[in-house]
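Heads up: the structure comes next, in structure tokens.
Yeah, one chain of the complex is gone here, protein chain that is, but the others are all in their spots.
This part shows subunit A:
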Amino acid sequence: MFRNQYDGDATTWSPQGRIHQVEYAMEAVKQGSAAVGLRSNTHAVLVSLNRSFGDLATHKEKLIKIDGHMGIAFSGLLSDARILSSFMRREALTSKMLYDRSVPVSRVVEAIGNKAQVNTQQYGNRPYGVGLLVAGHDETGPHIHECMPSGTTFDYVAMAIGSRSQSAKTYLEKHFESFASATLDELILHGVRALRDCLQQDQNLTVESCSVGVVGKDTPFDILDGARLGDFIQKVETTEGGRRGAHAVPVETSNVTPSETPAADQDTQMST
């Protein structure tokens, strides 16, 4: 039942100086399917892998629009992501109403970071079981931020979260220096390629299982669909030879342990 006697709640330290409940919450992020975020000098892009909860179910959308200048991709508990996204939408709306200004991305990220941190310090609460990639564009340019259940937030050029996301990170680390000057289409392709590396051997990206969100200067946040999305996926899946590894160093996809990729239909918590 218990892994040890110090993981009963979020406010108890272990003698090794760890808070197990927070670490478990971070594990929940890894159970969710992968999401990739990256930015150039003009745009920020989110790419996500959408899970289906069975043959009869549709794929669950993992990108959420927050405001005209901002959107998120999440990995982990969908219901927690909905709490955080509605909070972010409220912040965005308040800023528009009170100051006639789109809320600065870094400030709304800081606000949800603070909100998440409270849950790691108050007895009776649990940390959020979701990680976010926030893409936005404001007066200081395009941004990609990551928010973790621990309440920590980071500002990134490119980042990936979720199951098997290490493969995407490897791709991003190899190519990030070219992101700054990339066009929007190049940036999206980089994102889709990075995400494709997170797939299991027998899987391919489809317009149902892959979502792309873009935002930039004079480009309101938009989730691509139909032919435009299909073009990118087709380009990566067929024109470029399809299988991962063709363009990047072979990555340790085989190192992923079975426990990190549970069967989706066993997932009662709706990890997405």
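General observations
Basically, a residue touches a chain if its C-beta (ideal position, glycine included) is under 8 Å from a C-beta of that chain, and two chains touch if they have at least 3 such contacts; residues count from 1.
Keep this in mind: contacts and distances are computed from a predicted model.
Of "Exosome complex component RRP43", "Trm112p-domain-containing protein", "Proteasome subunit beta" or "Palmitoyltransferase", only "Proteasome subunit beta" is the UniProt protein name of the chain excluded from the display.
Touching the missing chain, out of A:Ser106, A:Asn125, A:Asn204 or A:Thr219, is residue A:Ser106.
Here one chain is not drawn; of A:Asp55, A:Glu139, A:Glu177 or A:Asp218, the residue touching it is A:Glu139. Along subunit A, the points of touch with the absent chain fall at residues 97-101, 104, 106-107, 110, 138-140.
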